[in-house]
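The structure follows.
Only a single protein chain was left out; the remaining protein chains are all shown in position.
On to subunit A.
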């Protein structure tokens, strides 16, 4: 975890691989069928709608699991919106 603050190039975490999981929605033979239906929706439709949850799960997990690695740490106090604006505070 203890990456130096200024590393070069690419930063890698195995958790990032989760981002590839939603690509299952490109494998049409898995879900190109009518049954079983859910609430009257054929499988083709509700499976892909359920894919939205899968995508969210992937991005949320990666966000939470890679959050503890700071990028370049902030120096000084956390600036608020106004101090970032227009460089007035600088």
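As a working rule, a residue touches a chain if its C-beta (ideal position, glycine included) is under 8 Å from a C-beta of that chain, and two chains touch if they have at least 3 such contacts; residues count from 1.
Convention: contacts and distances are computed from a predicted model.
Set against the options "Multiple sugar transport system substrate-binding protein", "4Fe-4S ferredoxin-type domain-containing protein", "SSS family solute:Na+ symporter" or "Lipopolysaccharide assembly protein A domain-containing protein", the UniProt name belonging to the omitted chain is "SSS family solute:Na+ symporter". Contact between subunit A and the absent chain runs through residues 6-11, 16, 18-23, 25-29, 32-34, 37, 39-42, 44-45, 48-49, 51-52, 54-56, 58-60, 62-63, 71-72, 74-76, 78-79, 81, 84-88, 90.
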